[in-house]
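Only one protein chain is missing from this complex, and each of the others stays in its spot.
Let's turn to chain A:
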Amino acid sequence: MSALNASPDGAVHNLWTHAAEAPSIEYLQLSPALIVLGAAVVAILVEAFAPRSARYYLQVGLSGLALACGFATTVGLAVGGYATDKAAVVGIGSLSVDGPALFLQGVILVVALVSVGTFAERRLEPVAHGARVDSFAAQPASVPGGEGEQAAIKAGWTTTEIFPLLLFAVGGMMLFPAANDLLTLFIALEVFSLPLYLLCALARRRRLLSQESAVKYFLLGAFSSAFLIFGIALVYGYAGSVQYPVIADVVDGTVQSPSPALAASMSNDVLLLVGMAMILMGLLFKVGAVPFHMWTPDVYQGAPTPVTGFMAAATKVAAFGALLRLLYVVLPGLSWDWRPVMWGVAILSMVVGAVVAITQTDVKRLLAYSSIAHAGFILAGVVAMNDRGISSVLFYLLAYSFVTVGAFAVVTLVRDAGGEATHLSKWAGLGRRSPLVAAVFAIFLLAFAGIPLTSGFVGKFAVFAAAAEGGAAPLVVVGVLSSAIAAFFYVKIIVLMFFSEPAPDGPTVAIPSVLTTGAIAIGVVVTLVLGIMPQYFLDLASTAGVFVR
């Protein structure tokens, strides 16, 4: 006790001697995330207690309902002014509810809702022993190719755990861009990462590839998390707090020493700079920027395609949201230090993503490299350091996520005897056999390439305009050149689909149920609406683009 009493400020002493006061929690503002996480818990219970036959319908219904309610409350909060006038820091200083947070949460929720459709799709796989099955392993715990697997397939089992995993991931992703202190940031990161690692391992076909990708993702993810937490520790050592506003004040020099215990290390710039770099590295890993991108192609290729689509879209939205808040709220005082570094990362991402994609032969790997290049484009908007930078990134994320989900949904349709036919040579002449599917995929590719009348063009224009305004003209030049390189391989696929002779043993296009059709249709509609009439959404992003401090 004496040691405790000797503590300089007596904080620990108070904790021991006084009854802790219950903190006030703003349940209303937190309700979207609470609904989703609560539904995830209920989904676990469903998994434990409901009979196997009923689980699929219960889980799909529960997930859909939870995500729809979450979205409705998010929209309600935004309409109620919580995105603008009533934006506030809630949950004992751990989360912000403001424009960017609500905007990105809304995007994540709709993307997740669409993904529930592709997760639940049961028309694509051939009927296995009388049961309709989805793209996920019959029994993940069974050894690939072993007897247990055979038995599980014969029994017509499916893995309905994917739905609670999805809900947990979504919950974490919603918290990630809203996190207002470094620890919440870290926890949110883990909350959405761990379910994703698992989901990656659950492919029904090519299970070894899927498991390998999951292990890689997990190892590298853990590695980057270690950097992140180490960085957090160093920044804490510098600022004496993990709260964003406090760190920002210390960085600015407006507050000298909130914590005398750390007087020795405080205001040591090396701690700050190294810590900041490590935190950035953790976030850049999640967005898949060069040189932290190596996991992307392997994981995108190995993971079940619906998971890839969800992950590629939603993770990017969440991680860029967190990155934006960190750079715009915590570290603006340090922008002279981090901007050149981020410039480099952006340029490398654009160039490497676009160049390496040229020689890819697998459509999922190609889209993975394309996502790396897009991470670079978005970073160009991030480093603008002006209001347009925020709103353009928000718009880009909205546009990009729907194109991505849609594109991967189309990939699930093109199949041959071995499951999805992802090798590009198989896609030759697809436009002659299935003109509609090929045309839809062509729309998505044109949007990726940033051709006018698609959302991709408006998004690219917005981020490049913001970057140019922010004084990053060289970045814009590199961005446009990379876009030109990238256009090459996107258009190459279109040429392949429409102007090549179909291969004799080519794939067939499966007829999906309304779930996947809906996902693709939403993707197409959003892509075209944002491309042709973007003004409303640009205004929305602009209104939402103000962080609470």
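Keep in mind that, in the parts below, a residue touches a chain if its C-beta (ideal position, glycine included) is under 8 Å from a C-beta of that chain, and two chains touch if they have at least 3 such contacts; residues count from 1.
Definition applied: contacts and distances are computed from a predicted model.
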Response to the item:
Omitted chain per UniProt, picking from "ATP-binding cassette domain-containing protein", "Peptide/nickel transport system permease protein", "NADH-quinone oxidoreductase subunit L" or "Heme exporter protein B", is "NADH-quinone oxidoreductase subunit L"
Worksheet, complete the sentence: From A:40, A:116, A:280 or A:383, the answer for touching the chain not displayed is A:280
Worksheet item: Looking at A:81, A:126, A:146 or A:344, which makes contact with the chain not pictured?
Response: A:344
Worksheet item: Of A:485, A:503, A:528 or A:546, which sits in contact with the chain we cannot see?
Response: A:485
Worksheet item: Which of these touches the unseen chain: A:98, A:181, A:249 or A:298?
Response: A:298
Worksheet item: Where the complex has a chain not shown, which of A:157, A:227 or A:498 is the residue touching it?
Response: A:227
Response to the item:
Missing-chain contacts on chain A, rising order, are 215-216, 219-220, 223-224, 227, 269-270, 273-274, 276-278, 280-281, 285, 290-292, 294-295, 297-298, 336-338, 340-341, 344-345, 352, 355-360, 485, 488
